[in-house]
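One chain of protein is taken out of this complex; the other chains stay put.
Chains here go by letter, A, B and C, matching the order in which they are written, and residues are numbered from 1 within each.
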Amino acid sequence: MEIGLNHYLVLSTILFAIGLAGVIKRKNLLLLFFATEILLNSVNIAFAAISHYYGDLTGQMFAFFIIAIAASEVAVGLGLLIVWYKRHGNIDLETMKSMRG
Amino acid sequence: MLSPINVSMESLNLITLAPMLIPVVGALLILIIDIIKVGLHKSLYVVLSLLFLAMDFIAVVDSSGVFIANGTTFGLFDVMLIDGLAILAEFIIVGASMLFIPLAMTHKRFHEFSYPEFFALFLFMIAGFQFMVATDNLILIFVGLETSSLALYTLIAMHNRDKSFEAAVKYFTMGALAAGFFSFGAMVFYMLTGSIEINKIALVLAANGYADMGFVLIGVTFFLAAFGFKLSLIPFHTWAPDVYEGSSASMAGYMSIVPKIAAFVVAMRFFEFLVHSGNAWLDIVLYIVVVVTMTASNMWALVQTDVKRMLAYSSISHAGFVMAAILIGTTQANTALFLYWILFSFTNLGSFSMLWMSRQKHLPDYQSSDHSYNKFAGMIKTAPIASVIVGLFMLSLAGLPPFALFWGKLYMISSAVAGGYTVLALIMALNSAIAGYYYLKLIIYMFMKEPLQGSDSCAYATNITLALKTIVGIAAIGTIFAFVAINPLLEFITAFVHNSGY
Amino acid sequence: MLDHILSILIFFPAIAAVFGFMIQKDSIRAYGISVATIEFGLSLWLWFTFDGNVSGMQFMENLPLVPSFGVNYILGVDGISLFIIVLAAFFTMIGIASLTETPNEKNMIITILFLQMTMAGVFAALDAIVFYVFWELSLVPMLYIIGAWGGPLRIYASIKFFLYTFAGSLVMLVGMLFMAYFFYQATGTWSFALLDWYRLILPETLQLWLFAAFFIGFAIKVPMFPFHTWLPYAHGQAPTIGSVILAAILLKMGTYAFIRFSLPLFPDASAAFMVPIAVITIIMIIYTAMIAYAQKDVKQVVAYSSISHMGVIILGTFALNVEGITGSIFLMIAHGVVSGALFLLVGVIYDRRHTKLMSEFGGLAHIMPRYATIFGIMLMASVGMPLTINFVGEFLSLLGFYQQSHILTLLAGTAIIVGAIYMLSAYKKMFFGDVTKEENKNLPDINKRELVALIPLSVIAIWLGIYPKPILEPINNSVEAVVRLMHNKAQSELAKERIPNLVKERASVIKKTVIEEEVH
Partner (left out) sequence: METLLYIALFAPLVSSMFSALFTTTPKKTFVGVIASLLIFTSFVSTSLLLASIVINGNESVHVEMMTWMATGNLYIPFGFIVDKVSVTMMMVVTLVSTIVHIYSIGYMDHDKSFNRFFAWLSAFVFSMMVLVMSDNYAGLFIGWEGVGLCSWGLIGFWFHKESATWAANEAFIMNRIADLGMLIGIFLVYWNTGTLQYEGAFEVFKTLDPATLTWIGIFLFIGAMGKSAQFPLHTWLADAMEGPTPVSALIHAATMVTAGVYLVIRSNELYSLIPNVGLFIASLGAFVALFAASMALVNRDMKRIIAYSTLSQLGYMFAAAGLGAYWVALFHLVAHAFFKALLFLGAGNVMHAMHDELDPFKMGGLKKVMKWTWIMMTIASLALAGIFPFAGFFSKDTILEAAFAEHHFVIYGVLLFTAGLTAFYSFRLVALIFHGEERYKIFGISPHEAYRFMLVAMSPLLILAMIAGVLQEPFFHMIEEILSAHEYHIHSHTTLWIMLVGTQVFVALAILYAYKKYANAFIKVPDGTSAIENSFVYKFLYNQYYIPYFYEEYLVKPYRELSDIFWNKVDMKILDASVDGIAGIIYGTGEKTRAMQSGNLSVMLRWMVVGFVVLLSLAVVFGLTARYSENITVIFSGLGAM
């Protein structure tokens, strides 16, 4: 079976959906970050594939930028997570409810 | 064998990059100073930031000269872009930042300002916003967006309270999701057109007559979700009230203005050609989103007990109101957007600054939150001038003439009328009436209730310094005498917007 | 100076109010009185230099404000607005002069001075946006007056007052923007100038819609049935001075705007809506008069009576002929004087007894004969006794409308009956009978400070009833111009039939600008 662009795109979409599901379901902050990483990386797959399909480097460039941004995001995110953990002793989303209404 | 790349400096057109480079340099400088000598007073960094922002502002003025002379200009491998929208947005961004940064000079000591990183991050954030607005390239937009957002998350967290961390985490998580949406949307359009430059996307799509409408709409949906988050459109707004509440009042005021104008400009660039493509779906969806955002957030603002949270919802409502300009899509509407936002910056920064002034370190017993309505009860008795000024900002926010925001509303509704959106115009008008209630509520607390026991005039002025007074004064004067500035502003903005082809 | 007298009239009190902040608390009253007196003097000067034989605008000022959007600071007065401006200045003066001891007197006086600015502004503005600015701005001082010095329900009342009128006027604003847009379509330039708009002839369907938009704003302000429910609260809770100015001047903004905007801009729509509006006014007249009769609180009686009288004013306006419109303008002034005086009178007794319930009084004529006399004069003026100021207005309004419809006028004419019923029964409850309450036995009669306000009002009420000519003549001239304009603009058969053609063609021929039915 030939693996074409569509397969990559479907894979990407499925990964994105998984990421979304993770974002909805996860109550653990760390796992939530994983889910967002999946989201971003699913896009990377598609970009790489499309870039190859068009024979154009722009897509791959975009993918690199996404990777870089994802990395810095994780840095900031983990920083926040650590502070939160220090203060509250957990990283459960259910504890973040001091503001509402 | 790769051929050597020859790039002439002229074609790079570095002036397009200058406004972004200045704050970056400033940020680096601050970091270096901190490395060399720690523990310097915050006033140094405030002034330094101000200085770089002023230089930035001059650079923007300079590029506006370029724009006036040459029209829309590209630079740096056609990645950077100088057009009217970019310049106007940069004016707002830099101007509002200049009004914001002196708010750090509070009387009481706050945690975040003792870190020079705060100021460095702040300048990086501004650079990020400027990248966002001054480019056509989705990559650069994405980079600018993330640079600024990540900096912003950190700035919020630096307020160093439980609530600020919570706010930062919430903002960050949702921001990450939105980033996902953005990148996926960009991917869809890249797939459809093979390009990541908005004007080229538009060209390609127009050339094939929007053949794959379904896919275009899917891409639009992703972008809408991403911008919806940034612009706090319902139902992507949920972060806004909590983040506003969690961050300091001054930062909340800043957030209600600068990130949004950047997002508006991107949204304008992106949606404008789609709106004009005669696509009913986008019209309907935007219509619904605009109306729901305006109305629902007004309703939520009605029931708030904390002024800052009320202002958060009101900012959402204003964003919805302004989003209507993108729906209408005429030159007048786009002009109205900038006009509105400039006037809104003055008023909203002013009102948040007033809250900032009254921020206490510790809450007294009778007060449930930092800026609960109760706190302001009977303020006219103890602090007449301050209460008159707050009242002024509230009236302006409510759209009462002749204060600043009235003119924005006037022009915006007029553009709806002229664009044929009669019902929308009525909804916009009536929403102002609903909004009147919660702004009025604060006025009523201040002017018509008796003061609560134990409160004195100090409660409203704990943070007061000359710098803060100046900022509030500027905002107040801008609010009252806006009518003098409307005409030049209008002519200036119209020219810029019109010449950029929007 | 005469070239800018209107601006001076508008901004003098505002500037004085700003300076007022610097004045020591105990001296503010004298300051307020002197400022208001100067203001009133200025308004009198305006009146005396006003040429009553000219029908058009006088003392015009034109200053570009937002020229690219057609917003200009245009002022001017004609016979229609002149007297209301004078009246506003007058009421500000006597309002401050007769102000009783209030907490925060300084804030009160400064607020009233700001209010005076907005009142002068509304009636002098000839640009829709400038008009709107003052129109909305007038809400703020009033809000403060009701909310800060009012009765127990003051906050509810003030919010209701503000939001209700605010909501209505926003609809009106949309109407104005449409009007400006149509003007833009027709001529290619934006303009909010009223005199420009007068030249615009709109297709009838558009007129109907725009008329409706303006109507909502005006009707709430007037207030017309069924939008009137804010008024009893506002009056019931407001302090005396607030009620006085609200009834005397602020309500007139709505009726004035009908004549300034609705009639000349939309003659066809005015003619088409004449009958429905007349029906509303008849409901207003009878229904609110009956409610007034049922009241237990004397201030509410006067408040509802205001609505009832407003019905007659609107009816006169929609007579669409010179007699009716002149009458309605005159009645605006008359009602201003009379209802203002009545509210002052209610304030007099409220100050003494801190209640407004009529059941608490009774037999006051024994104890306070002077008070009873002045109240009686104003009562008779209110029920439209000939040779009092109200009669002239009511007579002309009804007379004017009679040309349009016999039956409706007959029904509206019941105003003179139902008005007598509630007023006399209220008077009877308060002043007649024996003194039953111990507290009432030693009430002091009306004092000098109160007389300062009441005597001039009584004199005016009778003087203008006997000799209305100095006011009626300038009004008449300006109204003739309006009617002529309306007739010239009218397109539909109905409008041509209902708006009389004045034979005396004096005004310059109006440049007609017709725009197409299809707008978009």
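Keep this in mind: contacts are C-beta pairs under 8 Å (C-beta built on N, C-alpha and C of every residue); 3 or more make two chains touch, one makes a residue touch a chain.
Bear in mind that the values here come from a model prediction, so they are computed numbers and not experimental data.
Peer 1: Which of the chains on display does the removed chain touch in the whole complex?
Peer 2: A, B, C
Peer 1: Consider the whole complex, including the chain that is not shown, and state which of C:Lys25, C:Arg449 or C:Lys469 touches that chain.
Peer 2: The single option touching the absent chain is C:Lys469.
Peer 1: Of the listed residues C:Trp47, C:Trp149, C:Phe182 or C:Tyr287, which contacts the missing chain in the full complex?
Peer 2: C:Tyr287
Peer 1: Any idea which of B:Ile92, B:Met158 or B:Met174 touches the chain not displayed?
Peer 2: With B:Ile92, B:Met158 or B:Met174 as choices, the missing chain is touched by B:Met174.
Peer 1: Taking the full complex into account, what residues of chain C touch the chain not shown?
Peer 2: That gives, for chain C, the contact residues 160, 163-164, 226, 228-230, 287, 290-291, 293-295, 321-323, 326-327, 363, 365-366, 369-370, 373, 380, 383, 385-387, 391-392, 395-396, 398-400, 402-403, 406, 409-410, 413-414, 416-417, 420-421, 424-425, 428, 431-434, 466-469, 472-473, 475-476, 479-480.
Peer 1: In the complete complex, the non-displayed chain touches which residues of chain A?
Peer 2: Output for chain A: 20, 23-24, 26-27, 93-94, 96-101.
Peer 1: Go through chain B and note every residue touching the omitted chain.
Peer 2: So the residues of chain B touching the missing chain come out as 169-170, 173-174, 177-178, 181, 213-218, 220-222, 224-225, 228-229, 234-236, 238-239, 241-242, 281, 285, 296, 298-303, 434, 437.
Here is the rule we use: only the chains that are shown with their structure count from here on.
Peer 1: What chain lies closest to the overall centre, CA atoms only?
Peer 2: Closest to the centre of all protein C-alpha atoms: chain B.
Peer 1: What whole-Å value do you get for the distance between chain B and chain C if each is reduced to the mean of its CA atoms?
Peer 2: 43
Peer 1: Would you mind pulling out the distance in Å between where the CA atoms of chain A average out and where those of chain B do?
Peer 2: 26
Peer 1: Taking each chain's centre as its mean C-alpha position, how far apart are chain A and chain C in Å?
Peer 2: Inter-chain centre distance comes to 65 Å.
Peer 1: Mind pulling the chain B residues that touch 2 or more other chains?
Peer 2: Not one residue in chain B touches at least two other chains.
Peer 1: Contact residues on chain C for chain B in the complex?
Peer 2: 64-69, 71, 107, 129, 132-133, 136-137, 139-140, 143-144, 147-148, 154-155, 158-159, 162-163, 166-167, 170-171, 173-174, 177-178, 180-181, 184, 520
Peer 1: So in the complex, the part of chain B that touches chain A is made up of which residues?
Peer 2: 138-139, 142-143, 146, 150, 153-154, 157, 162-163, 165-170, 172-173, 176-177, 179-180, 183-184, 186-187, 190-191, 194-196, 241-242, 245-246, 300, 303-304, 309
Peer 1: Using the touch rule from the top, collect the residues of chain B that touch chain C in their complex.
Peer 2: 380, 395, 398, 400-402, 406-407, 410-411, 413-414, 417-418, 420, 422, 425-426, 429-430, 432-433, 436-437, 440, 443-444, 447-449, 483, 486-487, 490-491, 494
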